[in-house]
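Quick one: structure below, then a few questions.
All protein chains but one are shown in place.
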Amino acid sequence: MSLNPESNGKEEVRIGFFVCHCGTNIAGMIDVEEVAKYVATLPNVVVSKDYKYMCSDAGQDLIVQDIKEHRLNRIVVAACSPLLHERTFRTATMRGGINPFFCHMVNIREHGSWVHSEKASATEKAKAVARGAIGRVKFHKPLEKRKEPVEPAVMVLGGGIAGIQAALTVANSGKRVYLVERDATIGGHMAYFDKTFPTLDCAACILTPKMSEVGAHPNITLWTYSDVEQITGYVGNYKVRVKHRPRYIIEKDCVGCLDCIDHCVFKNGNTDDEFNQGLSKRKPVYIPFPQAVPKIVAIDPNACDFLAKGKCDQTCIPSCDKNAIDFTQKETFDDIKVGAIIVATGFKTFDAKRKPLYGYGKHQNVYTALEVERLVTSSGPTEGHVVLRDGRTPKSVGIVHCVGSRDHQTNRWCSRVCCMYSLKLAHLIKEHTNAEIYNFYIDMRCPGKGYEEFYERLLEEGNHFIRGRVAEVTDAAQTKDEEGKLVIRVEDTLAGFARRIPVDMVVLATGLEPREDANDVRRMFNISCSTEGFFLERHPKLAPVSTTTDGLFLAGACQGPKDIPDTVAQAGAAAAEAMALMDAGFVEMEPMTSEVDELRCSGCKTCLNMCPYSAIGRDDAKGVAVINPVLCKGCGVCVAACPSGAITQNLFEDQEIFAEIKEILAHA
Amino acid sequence: MPEEFEPRIIAFFCNWCTYTAADLAGVSRMKYAPTTRVVRVMCSGRIDPQFVLSAFAQGADGVLIGGCHPGDCHYIEGNYKMLRRFNLLKRMLSDMGIEKERVRLEWISASEGDRVKKVVNEMTEHIRALGPLKLPEAMAKWDVEFEEEVKEEPAHV
Partner (left out) sequence: MKYAYFPGCSLKSSGRAFEESMLKLFAHLEIELEELDDWNCCGATAYMSVDETSAAALAARNLALAEKMALPLAVPCAGCYGVLRKSAHLQKDYPAIQKQVKDGLTAIGLSYTGAQEIKHPLQILAQDLGPKAMRSKVKKPLKGLKVACYYGCKLVRPEAPFDNQHDPQTMETLLKGVGARVVDFPMKTACCGGSLTGTIPDVGLELSWAILHDAHRREADVIATACPLCQFNLECYQEDIQEKHPDLKPIPVVYFTQLMGIAMGLSPEDMALHRQVVPLTPILQEKGILDSGAAKKSPPRQEHDA
């Protein structure tokens, strides 16, 4: 049963079989010559050879020549994983003059020689799967890759430094960028920092120019206070619905004078200021920080009396010269078409409450690193003075490394930036207070440029480093010196005994982890994640910014913890890949889509609801199902469901798979 | 038989998760029993129960199906459809006398190479303990028996 009018059901099938040694990678465990000899005995096999490196130019040329010389019309290559070289051998087949999809690969390396330890059984298995491929490939049909145009626009999801860098890179090449950011401003976590390691550059000074550039760039459509509501489509042709949450401010009229904030009925803040990590309060009408981009205020519906309770004198309205306050605003939507999407949604810090022995939330002078960032910043809640919650200036500070990281009870991974930011905070706190600073570490991880030198500098500045994982932060003082202090209990592994170190202030170097809604985001975009929950790149070494979903790229900490230099580099890489896609102008779609045989279809509609892409419709006139090849992604679910067997999936036809099963098992 | 029985297991692995995980197991040089023969499909939702039946009918001692974890299917929900079919299929096979250890559905994600090793080794041991299924031979025997019955009482055919 074949739908393809060009099928060669009558033509004699002439198969060429090539088994690769791959040096000793395959030949070391599988007797490849024996496999070639065995396959030579199978029906329709005209050529059966072994060769040292099939993927080399010479190996590929072998295929090309043999197709021409022996009039082959099917090729089977038994070698490594098709995920590596399927394309290589299909191209060689095409150069030989026949349709590339007449070529089939058998995996006898990753699934064979590399995982088995006994030559005889490994060779028998190789023979069986090779025979299966020979049986299957007979039924292969010629297929063409469809070319689809690529929309020359990119959506960047997330406006932290990763998103900003990616957006600027793409925009500077002349293409349109839609930057969608959930918060009221772009900037991400970097906006919270005072200085950055190891140079102690002022974070805002290096970030805000880029933020302004984004805000002013003619090619960037900046949507803040917005989320992605829905996404459909495929590489080159994504349709995205973006939801804009109401700020209750007419954005084009707001000039950022901030008068409304001064005139709010709340004289002092009434809700936690998230930007200051809850160390201060803000009013319901607010701007996250003075250099926010866009410089437009927002009204928090949960904190505003009028929006939450319906009653308020609304002194903000008259204070606005531009009449920009509008409490009737509703959410709005925009539908856009983009060719590629760069996901740069960032990270969240580990919740220190999950380590109860460190006392965060219990002892008021235990802080997280981000809270301390806000304390040392001159524009922070304490204007840069490092003061404790009880008003004192600390004379001694303990910085606890690896909070939540390198820990089988919480997160097993190393969060990569904490050693460096701990050094930075140690330096800054000492600068502000001249306190005794104690760092409690497991290892000092300072691999980047200038990082190790920064560590040495901290040593020279007289900071104390104690190698030991902190066991407990307690207020159970045992001596007079410990009264009123927080005692850090730790084993000093280099000195060889347990110590109690009383300090005024404890700083927890909390690790990085995926955001709470990472799962929801990745399911919306169809991105996999690794066991830790960070978004999964296509290949850890060779494809660190692409994903298994074509047209979807990753940048920044959402893919794994990293510092600012690596983030910026990765964002540039993601932008480059997106641009490559758009510059090519078109994308080739894999042809393994499915088709309905009208003559066999009974019109039962079983398949219609099975398709997750709504690619199956019904032709009411003919009473049969119809599959839209543009929407079909080739999963084959409808094929398996059809009770009449009326649907065929190209390259994964029933008869191909049945033949594969039969022939595999035909070998003893 | 003087040699230990080596089961033959047909393994249907979905391209995006389980096949990739098996590749990872290979790259990491994890060692496992040489009993599986992998048939690659794009999605576990492509697997027609008839493939499983055909595998047994052609002599397989076991069938392993590998798909993505629920919620992680590259094609959104193909694995859920596989799960539905699998539940029915298992009951049918058990009615036919095929022991439940012979057919197994596993969710293995792309980074879980070690799981491939674990599952294959476990399944191999279970089926080794059960012995070969030898369905083709049994079916050939039933064909002969049926022919004989037909000869005796042709009116009932």
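What to note about this one:
Should a chain be cited, it is by its letter among A and B, assigned in written order, with residues numbered from 1 in that chain.
Assume a residue touches a chain if its C-beta (ideal position, glycine included) is under 8 Å from a C-beta of that chain, and two chains touch if they have at least 3 such contacts.
Owing to the predicted nature of the structure, the values given are computational and were not obtained by experimental measurement.
Taking the full assembly into account, the omitted chain touches A. Listed residues A:Thr377, A:Thr474 or A:Gln649: the one in touch with the omitted chain is A:Thr474.
Shown as candidates are A:Gly23, A:Pro356 or A:Pro565; the residue that touches the absent chain is A:Pro356. Counting over the whole complex, chain A has residues 356-357, 474-478 touching the chain that is not drawn.
Here is the rule we use: only the chains that are shown with their structure count from here on.
Chain A and chain B have CA centres that are 33 Å apart. Residues 81-83, 107, 109-112, 114-118, 121-122, 124-125, 128-129, 132, 519, 523, 526, 528-531, 536, 548-549, 592, 610, 612-613, 633-637, 639-641, 649, 652, 654, 657-658, 660-662, 664-666 of chain A are the ones touching chain B in the complex. Interface residues of chain B, counted against chain A in their complex, comprise 6, 8, 10, 15-17, 19-20, 22-23, 25-27, 29-34, 36-43, 45-51, 54-55, 58-60, 68, 71-72, 74-78, 81, 85, 109-112, 117.
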